[in-house]
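A single protein chain has been omitted from the complex, and every remaining protein chain is retained in its original position.
Residue numbering begins at 1 within each chain, and the chains themselves are lettered A and B in the order written.
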């Protein structure tokens, strides 16, 4: 009987099962400093205590995606160590600001199970929640992964497939943002003159800049999140595998795209929800990431005059500039070079 | 009409114009930790709260060059996004200590303009000032860059070339250093027995050690400073460019040279002013940086018995040890391998 973690197999999950994940993690200003060094993020709210406090935050909050990655990382050893594929996420909401010295933990509930027809794998749906040590929930999302069965002979469970929203409703947004004193918002300091009213549905923005990824960078990032997925770290085994090299953590791509999006979305200071995300193709060290965004929808928030919401699709590519907004071909397949298709709600001052 | 930042062109600048830069940045102890990891700096004042407090600082101050890079980085999107070349800096003074949790912002004033005879570019001189959220100025410097014109047909402005000091006067130094209780200075802990009186004008010091630069390192550094200059990050485009590879940010070289200079200048704890700086040749990942220094001048500071000033020239090279103090050939051209020629005032205990 081994003391190492073999991970859970499809048979180990059952509907309603609740898994409390290791390792609680205190997020410090130093984590935010490292996050800045990894992605070059420039959103003023997360960068400056003074800017954030003038608006009504207690301090500069920790970057939304750093919170996401830390919570996500905790779920890996229990949920996806034996995963064949990460199939998607949905219904991700940011529920409370996270500040330096907050401690984050995560718990997951199994909400769906469906064995695949080959009898060797199955799809597991979990709702994962990140919370502070005082119990405050900070993040909530559903993801589904294809997981190996330990034994193909085990009978299939009754299939349960949860209903997932295509997109969150506008009234579910904004919980992680205190009511802001928006008069204090300074467009010079934030880096963009464009507020809520300036963005129109259907508008597309090429974020212009490109960022080349190095092995040391994505490894540092993924370890910072205490994410243990083996494919990111072990060249000895990955060198013998399908791609011959280490894969970059998908969340690293999301953070790169978000950081690049500052150029065009400088006032879009907070990710309020992720409606859906798809990692279309793998990214490797040496590749250069570009991004573009489309405004899918705009919405005001009930009871709030300070901020509005943009529903955005941000698409990332590798080794392919985005001047022509690459996405899908006439048959509906993603074109060569697209690596991420992310649908999310983000807040911007009105 | 694009929402991305196209940067300013030569025609966009006018004398007296004041530009408030994005993004304010709270500097944390974690930034200093990362700075230490990037350069291996060992000056005791910036490394130790206890050492700094014994001398009369509130805490260990943030490294001078980290302050410089953060302020400089803010100016890039507005001043030098369309720059053909960074021509120089002058008159840079450090005006107040910066401590963890201080928030830095930057503002620039256009103080000089001169169109080049080709009609396609011009030189822009700006005085940039970094300040804390309470208004305290921490840094002040002039730099000049060659910037593209949007349209060669635009008429040239009246040329204005500011008068710049060759070197700052000794009475302009020391504002960023509180009056020190110099009895508390411990040469064992600082790592050098050599104080102010031990250095003589004309003395040259080979700093001996070499440091090889990796892509991940200079990218992490330059993003930490939220510096968005494209040439440092994008292998896709730089691979097609003049050098075929990414350029290392010039400030990274300055920090490497400063860190190497500890070996020989261990008590030279504070850069008080930068008189002039020239990036003689580009640095690339894989190159190994060496450095040597010459004492150009020594000065006491009016009203201060605690510290004195050394005017230093620190020269950095790549893939060339500095045992023979490489600089210029008989025709006055920098010899092969020299990448940086920096003239600055630094403080040292008496």
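Just so it is clear, contacts are C-beta pairs under 8 Å (C-beta built on N, C-alpha and C of every residue); 3 or more make two chains touch, one makes a residue touch a chain.
Small disclaimer: the values here were computed from a predicted structure and weren't measured.
Screening B:6, B:165, B:286 or B:302 for touch with the missing chain picks out B:286. Of the options B:30, B:73 or B:277, the residue whose C-beta touches the omitted chain is B:30. Of the listed residues B:49, B:183, B:305 or B:336, the one in contact with the hidden chain in the full complex is B:49.
Where chain A meets the chain that is not shown, the touching residues are 2-5, 20-26, 28-31, 33-34, 77, 101, 103, 105, 133, 214-217, 219-224, 226, 228, 230, 233-237, 246.
For chain B, the list of residues touching the undisplayed chain reads 28-34, 36-44, 47-51, 60, 100, 188-192, 194, 198, 205-212, 214-217, 220, 263-266, 286, 288, 290, 319, 321.
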